[in-house]
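Mind looking over this structure? Questions follow.
Shown here: the complex without one of its protein chains, the others still in place.
Right after this comes chain A.
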Amino acid sequence: MAAGEELTLSGHIQHHLTNAKMCTVDGSVAFNKACSEAGFWTWHIDTLAWSIGLGLLFLWIFRSAANKATIGVPGKFQCFIEMIIELVATNVKDTYHGKSKLIAPLALTIFVWVFLMNLMDLIPVDFLPAFAGLVGEQAFGMDSHDVYMKIVPTTDVNLTAALAIGVFILMIGYSIRIKGVLGFIKELTLHPFSSKSVPLQILLIPANLILETIALVAKPFSLALRLFGNLYAGEMIFILIGAIGLAQLPLHFVWAVFHILVIVLQAFVFMMLTIVYLSMASSDNH
């Protein structure tokens, strides 16, 4: 806590909400404040590290369950993993009626990965950033206020947008695969206003195109911003609660309990909407 002007509450919050950045300036690697001019080619290394770490944790847990999977009497660990698989499989089966080898693993990955990332929100907000600051100070001789650490990757819009864009690419891919390029274009231009007379239909095409494009693009936007907004707000409230001294303890507890619902629900909603959107993209009848 060296820099005096950062001891204010807003400075504290600002510090918590800033990602650790990495970029190249003039051919050499630079960090954090030095990256303010780097523009697009800035990497949020804390988001990347935590999300990829949690993704690998997810894959490791499930892969080790898969390695030991038996069709006989399953152990407790396998039962637990199979419960999650069953939940995802049931939802996929109920919603997506086509045949796809991708949808179910995609839904599983989204559900568990997003859940794990959201779960980081329940770690008290100051623990890991303070620890990282200490390490930066002791090991690298940095000012602890220049060490940034945002441990909840889903509060970074880059991550939620990446997920949403991934789903969006799949939506377009499925649309074209199932309906063909022409079918996809028809879907965008001949609905919702249609007419039997050809000239009138041609007149209606721009209106349809605008509406359908907005409807299409709104889906990834809503996916990305819903998750980001919920988690960002939750994180913000944790930070505010954390700033009010000892009285935070009961408040923190109450908000954390409520947040357990939020993190599971948001992970589930993201998964469900992914399945629904892909199901809509794969169904022919509009």
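List of remarks:
The working rule: a contact is a pair of C-beta atoms (placed from the backbone, for glycine too) under 8 Å apart; a residue touches a chain by one contact, two chains touch by 3 or more; residues count from 1.
By definition in this document, contacts and distances are computed from a predicted model.
This complex has a chain not shown, and the name its UniProt record holds, of "RNA polymerase subunit sigma-32", "ATP synthase subunit b", "Inner-membrane translocator" or "Xanthine dehydrogenase family protein subunit M", is "ATP synthase subunit b". For the chain missing from the display, the contacting residue among A:104, A:190 or A:243 is A:104, taking the whole complex into account.
Across the entire complex, the residue among A:165, A:233, A:249 or A:265 in touch with the chain not shown is A:165.
Checked against the hidden chain, the listed residues A:31, A:62, A:255 or A:268 yield one contact partner: A:62.
Mapped onto chain A, contacts with the missing chain fall at residues 19, 39-44, 47-48, 51-52, 55, 58-59, 62-63, 65-67, 69-72, 74, 78, 81-82, 85-86, 89, 101-102, 104-106, 108-109, 113, 156-159, 161-163, 165-166.
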